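My structure is below; once you've seen it, I'll send some questions.
Removed: one protein chain of the complex. Kept in place: all other protein chains.
On to chain A.
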């Protein structure tokens, strides 16, 4: 097989690992690919590079291609999310002043209960709360809105503002934001800098949220099906390797390299192990599935996940929810995933949609070859999202 070089854009985050591992550990080479990995300075830049053909694939926030399909944001190129490269992985943190107030009020930073933490936060806020996020179209924004709406925070004046993660600590020190929701390593970096403490893993809001996707232009997927299949298999195998406990140390060392994240491997290991240091006192919390690269059919692009994102965006923007759900559902390409990966994985679900939020425990479901175990996917308020419901 002749090796083909494929330009791929990514943001230097822990969850860019599947693409980095695919290239660096030879999963791409085994598929006859050489990934030319291009670190982007911003998410808008990742999107533009992909939309205008500077790269053929990208590590992308799962809501971005959905937003584009809905006509939100500046760019309209049709993108396809061909697989989910990571599930969960974001953390919510508060700045020093809020941390102090929460502690004085007796909050335990138990780090596992979004309802409890939301109520505690609402009780210590005087008038308003400003929360920093990396991008307007992101799981960070979706989960924050969901959390605000369903806790006493709903009654307060809450603003979400975009701040590039490397500037989060600075914006906090300047009083521009009181709290943040970011992906690792930026939460841990903020804790290390002494600027604040972690309050919740975002997975305590939705236990199985599709965080990043492998995105390509939809027309490229049509014209280059073989390259796409090779890229999807290489990325899938990298994710499977990453989810093995014995890969952790090697993965942290690889990601910490200067050309990738340029952050100490110890900080990166916190996200991979789920053992987070949540405050400058050194308090630690263990979170299962903090960041999942493969298990529980994590890579399957459930159309119901995209529909949830689309429905939420439509509600906030005043669009027709039914239409938005249809448009969003077609962005997550479970059809291409089945077509390209059925020989590679035995974890192929029988259905392409599920009731989001219905699993309180790991549950065996029907799959193409037998049994597949899905991980818990509950929303913190216990609601269930039915992708076929007319609203």
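Note that a residue touches a chain if its C-beta (ideal position, glycine included) is under 8 Å from a C-beta of that chain, and two chains touch if they have at least 3 such contacts; residues count from 1.
The rule we apply is simple: contacts and distances are computed from a predicted model.
From the names "1,2-phenylacetyl-CoA epoxidase subunit PaaC", "Phosphoribosylformylglycinamidine synthase subunit PurS", "Response regulator receiver and ANTAR domain protein" or "Basic membrane protein A", which one matches the UniProt record for the unseen chain?
From the choices "1,2-phenylacetyl-CoA epoxidase subunit PaaC", "Phosphoribosylformylglycinamidine synthase subunit PurS", "Response regulator receiver and ANTAR domain protein" or "Basic membrane protein A", the unshown chain carries the UniProt name "Response regulator receiver and ANTAR domain protein".
Which of A:42, A:110, A:123 or A:253 touches the chain that is not shown?
A:42
Touching the absent chain in the whole complex: find that residue among A:82, A:171, A:189 or A:359.
Going through A:82, A:171, A:189 or A:359 one by one, A:171 is the residue touching the chain not shown.
For the full complex, which residue in A:136, A:229, A:274 or A:329 touches the chain that was left out?
Considering the complete complex, A:136 is the one touching the chain left out.
Sort through A:163, A:254 or A:359 and give me the one touching the missing partner chain.
A:163
Which of A:7, A:32 or A:73 touches the chain that is not shown?
Residue touching the absent chain, from the options given: A:73.
Which positions on chain A touch the chain that was left off?
On the side of chain A, residues 41-45, 48, 51-52, 54, 72-76, 134-137, 161-164, 166-167, 171, 174, 176, 317 touch the unshown chain.
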